[in-house]
Each structure stands twice: as C-alpha cells, then as structure tokens.
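Apart from one protein chain that is not included, each protein chain of the complex appears where it belongs.
On to chain A.
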Amino acid sequence: MSDIKIQSIAIIGKQNNPLYIKNFSVFHPDLKYHYIAHTSCDVIDERVGAAGPEAADTYLGLLYAMEDLDVYGYVTNTRVKFVVVLSVTNPVKNTVMKNLFKKIHNVYINQVCNPFYNLDGKKSIVSKRFVAAIDAIGITPSDDDVSP
C-alpha cells in the first residue's frame, strides 16, 4: 500500500460548475487546483465520449499527469465528476483510488440526501458536515475497505 498524498479534491457538477474544490497542499496555491479541475472537465468529457455506447466503469483512472502531480477522475451516473490530484513517487494501485472515490461518493450522496441542499442550483456546497468529511478523507486517506 503506497503512501499517497492527496493534494486536492474537486467535485464538479453536472453542468461543469465547481461544487467544491479543496486544496490540501502547502506548495501550490488554490488557483492552480482550480485550473487543474477545469482542464479535467475536458479530459473527462473526452474519455466519456470516447467510451461511447458501451457501458463503461464509473472510475476513469489516471486522466493526465503533470510535473509532479497525477490527476485521477471518476464520474457518477448522475454526471457529477470527482477529481483527485495526488503527488506520488510510486505508482498507485487502482483499488486504492477506487476506494478513495467510493468514500468521496458516499460523502457526496449524504450531502445530496440533505433536504436543504438544492441539487439544481449552481452554488457550491457549503455544508459544514460535508466540508469536514472531505477534509477527513483528504488528510488521512486510510487503506481499509469502504463499506457500502
């Protein structure tokens, strides 16, 4: 189990509007991760379009890699995109990333089930519980399995 360091978690809505972008790193400014999330939208749209009519997985894997950062993507059936930026030295296993995205998805699902959250509005997510949960995932990504 490689020790992954999450630099940023971004959640992008259906209309490619940013729902939540969190920067965990100390090296790069927030803006950089906004740019990364923005370019990831295009890469994801490309990948999803290329997969075409055959039913593909929700996990998209490594979208692209920059100097010291790897960008991983995941699309839900409701067309919400999760983007995680890592800085790694060793290659990361798919299972680890899938677990991570599953956890993020669970947190997102709990947020959507909140009746005070308007899914169709384009505003970012400001709920304290959501923010705290994402922070917990970003700071200590554990390797244990996620239960449904």
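We take it that a contact is a pair of C-beta atoms (placed from the backbone, for glycine too) under 8 Å apart; a residue touches a chain by one contact, two chains touch by 3 or more; residues count from 1.
Just so it is clear, contacts and distances are computed from a predicted model.
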Query raised in the report: What is the protein name, per UniProt, of the chain that does not appear here: "Response regulatory domain-containing protein", "Phosphatidylinositol N-acetylglucosaminyltransferase subunit C", "Transport protein particle component-domain-containing protein" or "NADPH oxidase 1"?
Result: "Transport protein particle component-domain-containing protein"
Query raised in the report: Where the complex has a chain not shown, which of A:39, A:87, A:106 or A:127 is the residue touching it?
Result: A:106
Query - Hidden partner chain, residues of chain A it touches - result: 14, 48, 51, 53-58, 75-79, 102, 105-106, 108-110, 112-116, 119-120, 147-148
